[in-house]
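With one protein chain withheld, the remaining protein chains of the complex are depicted in position.
Residue numbering begins at 1 within each chain, and the chains themselves are lettered A, B and C in the order written.
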Amino acid sequence: MAETLIKVDLKQSPYENDMVHNRWHPDIPIVAWVKPGDDFKIETYDWTGGYIQNNDSADDVRDVDLTTVHFLSGPIGVEGCEPGDLLVVDILDIGAKEDSLWGFNGFFSKKNGGGFLTDHFPLAQKSIWDIKGMFTESRHVPGVKYAGLIHPGLIGCLPDPKLLEEWNKREIDFINTDPDRVPALGCPPCAPTAHMGRLKGEARDKAAAEAARTVPPREHGGNCDIKDLSRGSRIYFPVYVKGGGLSMGDLHFSQGDGEITFCGAIEMAGWLHLRVNIIKDGMKKYAVKNPIFKPSPITPKYDDYLIFEGISVDEQGKQHYLDVHVAYRQACLNAIEYLKKFGYSGAQAYSILGTAPVQGHISGVVDIPNACATLWLPTDIFDFDIMPTEAGPQKFLDGSVQMPISEDV
Amino acid sequence: MAETLIKVDLKQSPYENDMVHNRWHPDIPIVAWVKPGDDFKIETYDWTGGYIQNNDSADDVRDVDLTTVHFLSGPIGVEGCEPGDLLVVDILDIGAKEDSLWGFNGFFSKKNGGGFLTDHFPLAQKSIWDIKGMFTESRHVPGVKYAGLIHPGLIGCLPDPKLLEEWNKREIDFINTDPDRVPALGCPPCAPTAHMGRLKGEARDKAAAEAARTVPPREHGGNCDIKDLSRGSRIYFPVYVKGGGLSMGDLHFSQGDGEITFCGAIEMAGWLHLRVNIIKDGMKKYAVKNPIFKPSPITPKYDDYLIFEGISVDEQGKQHYLDVHVAYRQACLNAIEYLKKFGYSGAQAYSILGTAPVQGHISGVVDIPNACATLWLPTDIFDFDIMPTEAGPQKFLDGSVQMPISEDV
Amino acid sequence: MAETLIKVDLKQSPYENDMVHNRWHPDIPIVAWVKPGDDFKIETYDWTGGYIQNNDSADDVRDVDLTTVHFLSGPIGVEGCEPGDLLVVDILDIGAKEDSLWGFNGFFSKKNGGGFLTDHFPLAQKSIWDIKGMFTESRHVPGVKYAGLIHPGLIGCLPDPKLLEEWNKREIDFINTDPDRVPALGCPPCAPTAHMGRLKGEARDKAAAEAARTVPPREHGGNCDIKDLSRGSRIYFPVYVKGGGLSMGDLHFSQGDGEITFCGAIEMAGWLHLRVNIIKDGMKKYAVKNPIFKPSPITPKYDDYLIFEGISVDEQGKQHYLDVHVAYRQACLNAIEYLKKFGYSGAQAYSILGTAPVQGHISGVVDIPNACATLWLPTDIFDFDIMPTEAGPQKFLDGSVQMPISEDV
Partner (left out) sequence: MAETLIKVDLKQSPYENDMVHNRWHPDIPIVAWVKPGDDFKIETYDWTGGYIQNNDSADDVRDVDLTTVHFLSGPIGVEGCEPGDLLVVDILDIGAKEDSLWGFNGFFSKKNGGGFLTDHFPLAQKSIWDIKGMFTESRHVPGVKYAGLIHPGLIGCLPDPKLLEEWNKREIDFINTDPDRVPALGCPPCAPTAHMGRLKGEARDKAAAEAARTVPPREHGGNCDIKDLSRGSRIYFPVYVKGGGLSMGDLHFSQGDGEITFCGAIEMAGWLHLRVNIIKDGMKKYAVKNPIFKPSPITPKYDDYLIFEGISVDEQGKQHYLDVHVAYRQACLNAIEYLKKFGYSGAQAYSILGTAPVQGHISGVVDIPNACATLWLPTDIFDFDIMPTEAGPQKFLDGSVQMPISEDV
């Protein structure tokens, strides 16, 4: 039986667990060493470290301190692993913790985090999803059930000092182009809430002041929120420090492409079962800059789709130049309007797009000036038929079930 | 046997065929009427109307007059179809013309069209793809073979005057923000090369001066270049004019998400076999603004992938805000560098990404400031194994075969 | 454009076309030679050579002379191909003839052919299926539509004299164990109706007297009726005579596993586009006795199933020992009874099982004394929902449409 190298106690603050950290920095000490070929287990908190609760109020989503996230487990060192190598990680399995068989999805307030459709959904909202074996369903979003495409939203190796410096420079330069923007353009280092793992004292303070936040995905992978990097996949990570320093967290039971609800997918605490190997000097051999991966042989089959198109003309009718972000937003808004015809509230429809195994495709990106994006809505997740018919849509939901919402304070 | 309502003769100029047009305008006369439930065939030119030849020079790609494209067949009228309806189109089949069993792919010169990676591939290049039954292979790009995911790059209904005016206003306003840009920000109306079908004389000239170009996808669908809108799919089109006025063209034997090579997919002349039906008042019933569709039950199975990530930090290391376009470009460049390790030239690798059934996913679009996009490269299209191994990549190609290239003049 | 090596004229008797034959014998002269790597086209009659007509009477199914079938096109010789080699055949495409866009399905009378469920359906019946692009539907079987999984029911290389002798001996010995059985135990040689291609005169008569009938599948492949040996697949055939001598016919637009209706799948005249290659001495290298194959990358996706079980206890409650034939019959009968609850006649349900891309699995074959077989009914082929619900089945069909039936005479 595989050893559990890192355990987390959901009743304990993640700040008290020194095998957890919430920043990226080369000096964060490796907490456990393994050998190539070893398999082992790692437990993780949910990304907020337990702040969001299984209840019917969105206050916690509204109030969460986003400088604290994401709580990661690690770093793990692999013997013989050196900068320039590829660290090959087989995700043998992922699951929720037995004492925590639920997850949450939500939208942040526009004043605290925002999200993809924050102009349309500016207030904090939340839905709770029960995990029943391989499936999930929500008391706040009726009429849907999905098998989980379970994955870590966040996984990657520690940066070296040079890469860290590059991250800090480009992001802070960027934030400085519009420093007062709400939501902000980026997340600068933030020492007070930094959890630097086993790094203590002065060394901790120095590193915390410059440690990269975990929010954006970067060259090492990190917070990619790629739903297909799921259990059963094999990932090839660039290595920058001796031992690799692999950390992970932000487990998702299910998510749609784009993680458009931001808070987030179906977020959960849980565990991963991993196996590691090394391709020596693999970064150069294969010209690898960002991680590459082979998806899992075992994923839910939701392959009957109704597909929505969007183009890069925004809600005000303004033209954007080959802007896939705008185009995908339009496709999402089109899908939400469609689902409302069956009785969903806009918020419920938005939640479905954020949590179901929805695909978002970059369909056309050269036909000036319009990008075209498509949103692929799986039809088998619904209890009823959502295809168009001559008779028109039937309202299957009566609106009696709604998602919790919290006014800004 | 289904009747062929529109025939094209590839030896004749498309300007001489009055059942063809290359602009969108409500006044373009419907050339054939059908009834709901009818099935029928339509022949089409390739999008350039035969300008690009099956030879080993890229001069035609360099020199093509892009104000002439795309040559569409139609418009077809459907009895009883009225504004506000959804026109339901079943694509029963699509094929190449028997006397033209080949297609082309290319990159435009940066000075005449450009494209997704025009800064990396600024000169005109071309590859020719032979169609052998359901498969294609190229004498210019060795080592790959694919079954065709055949689709119309361009299909949609005529706009009404109000929609046309909206298109013109927003696009011309936009072009005017940087009118001298190369490549241009958009394609304004261009009367001289307009082919207005059966509209003649003064009426033709008036309409040609304001008719929308066919390049961008818009609310009606149009040039969406969605590879999955393939034969066997069912599409629900918004209707703006009496009869619908369905036109189509720009057939592709195969294409990757994004059609990143712009010129284009594997472009071909051919035919479509369609069936049409109507959902009365469907736009309002289902809140449909852009077309929606159900993909085909019969598509090539290329479901073993190697996946490349890209983030919205550009080639110069500059930070962009949740910009999926930049992120996808990085994923594509990463894939090209990877394929070069197996012996492909950059241009060949770029061609593969433009022509193979590559998927482009919007993987993360909320983790400020980085968007994350993924490029899914199907591994079964290659004659050799392209997965990473401990031994490193093997050069399967010796570089003796290259793609035609033409210097700017 | 690929050359058509063998043409058939559907208005001409197949006996008048000397590039056609209906028996297996080493002496049948090769009618066209190709080289390894060549691709070419072959036209074929339907298996009955045009006897079954597109009409609303089953008389032709009742009266057909089964000693005349199957009319094959060939043999094709491949230069350099020798006994012991594997002949690698890529089926690049298959289609119906443009002047014959329909197919037939039927059940033989128990007195002339019989079939899998002949005790339940003892009379001749027929359904006609129209081919509309990649899809088919029938005026005799409402409520279903499928994309075609098009394949040759029959394809293989000529036997050598030794193999032919082995076939004749084992089959005639077997027939002789119950020579008067109806339906017969096997199909012995039958000279009068033999079509020996270009073999004429005395040589023809001698060969016709010993030539193997085309009905059963044998070591060389032949009449395997494997629905998955479809266009896009690659087959490795054992070679017994110089040049290989590849012949084929019995094209099916669609068929279920088992071809349980016997007459047959959706039977059609059409063409194949093939490419051939050779693996020298491949039979020994790979221990190949029967053909092996790699299925197509492009097949219809009907992957939502309702699955029926059957065990090897027959309709009279009698126990059979691990008899998969009996078990599959029970699974089929169970499916037919189920479909009748939605308004289908038994004959229509039987036709669906024979023509749709139904899977038949050997699920358990060791749990004495019962074999367990499963029939996988694709649910997406139906216009309505056939899954069980608490409310019970809805009768979607009113019985006004029925299949032609013909009494025995």
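Brief remarks on what is shown
In the analysis below, contacts are C-beta pairs under 8 Å (C-beta built on N, C-alpha and C of every residue); 3 or more make two chains touch, one makes a residue touch a chain.
Quick caveat, the model's predicted, so the values are computed rather than measured.
Annotation: of C:Trp33, C:Phe174 or C:Phe384, C:Phe174 touches the absent chain (contact as defined above).
The missing chain lies against chain C, touching residues 86, 88, 115-116, 166, 170-171, 173-174, 183-187, 215-219, 221, 223-228, 236, 257-262, 264, 279-280, 282, 285-295, 304-311, 313, 317-319, 321-325, 328, 330-331, 334, 337-338, 340-341, 359-374, 387-390, 392-393. Listed here are the chain A residues that touch the chain not shown: 1-2, 39, 91-93, 98-99, 101, 132-135, 147, 231-232, 273, 275, 296-302, 380. With the whole complex as reference, residues 301, 303-304, 380, 385 of chain B touch the missing chain.
Everything below uses one rule, namely that only the chains that are shown with their structure count from here on.
The angle of the rotation superposing chain B on chain C, based on CA atoms and rounded to the nearest 5, is 180 degrees.
Chain geometry summary: the mean Cα position of chain A and that of chain B are 32 Å apart. Work out the mean CA point of chain B and of chain C, and you get 40 Å between them.
Chain A and chain C have centres, each the mean of its CA atoms, that are 51 Å apart.
Multi-chain contact residues of chain C (touching two or more other chains): 301, 380.
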